[in-house]
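Missing here: one protein chain of the complex. Every other protein chain is in place.
All chains are identified by letter, namely A and B, in their written order; residue positions are counted from 1 within each chain.
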């Protein structure tokens, strides 16, 4: 078992099944020493879990749970693209966090932290990443959060 | 004639004139083995073709046509940056798709597929990319779709 798999087990995290792409694209592209992970939504085993706009029809806790689920899907997609070996991750480079929200909602960083914390817990220092966190008026399938990612890999 | 130019001809695709940048920036930067293509809008030869928000003043077919036009502009900009030689493309790495839409519109992936399909048709397996597709309340010049891209190149 890999070091990162050990760490996931210690944290009590079971990664979901690697998500299927929701369109004519792929979940992960490996290029130039990096893994580009497509925007992940808060679905578990194909069922969308968290929908609605924060500040209108979803609360901040829901958004944080959604962001965490996106982060776990990122890891599941990445593990699958790396033939099961997350130890090949050298660094989590960047998260791009889109939060569906009402005008006036300004706590996107607090929502995004829930995904960032997953990377820190799983990869330690190598999990410290750059990030943007912004609001949006609409997301696919009415999900509350969508997150894409870049990793540096061996 | 290059392999990709042949393929474009087979598909009946004539690329538009490479778009001029709409501000103080450039359409493509080549760096670290990759081509970073600036956000393209659905203009043809300088005239904007598709405007308005899906779900309010544009329909999904318009948005799909807009996304396809953005994809063609991406290829035109890239070909120009590669001195006319699209055969130097090793992989389409990522598309970033912004769809101007009303609250409640949740079919950004169906809109984005219209751009993704261009990459698959033109580059085959090498056209399979990662992607995000999100909504937004406003875009430059009121265009319906804006798309940026990353390619791996030789």
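Everything below uses one rule, namely that a contact is a pair of C-beta atoms (placed from the backbone, for glycine too) under 8 Å apart; a residue touches a chain by one contact, two chains touch by 3 or more.
Treat the numbers as computed from the prediction; the structure is a model and nothing was measured.
Taking the complete complex into account, A:137 is the one of A:24, A:73 or A:137 that touches the chain left out. Residues 22-29, 31-32, 36-39, 53, 96, 98, 100, 136-142, 146, 148 of chain B touch the missing chain (whole complex, contact as defined above). As for the chain not pictured, it touches chain A at residues 32-34, 90-91, 93-95, 99, 101-110, 112-113, 116-117, 120, 128-137, 150, 152.
By our rule, only the chains that are shown with their structure count from here on.
Averaging Cα coordinates per chain places chain A and chain B 25 Å apart.
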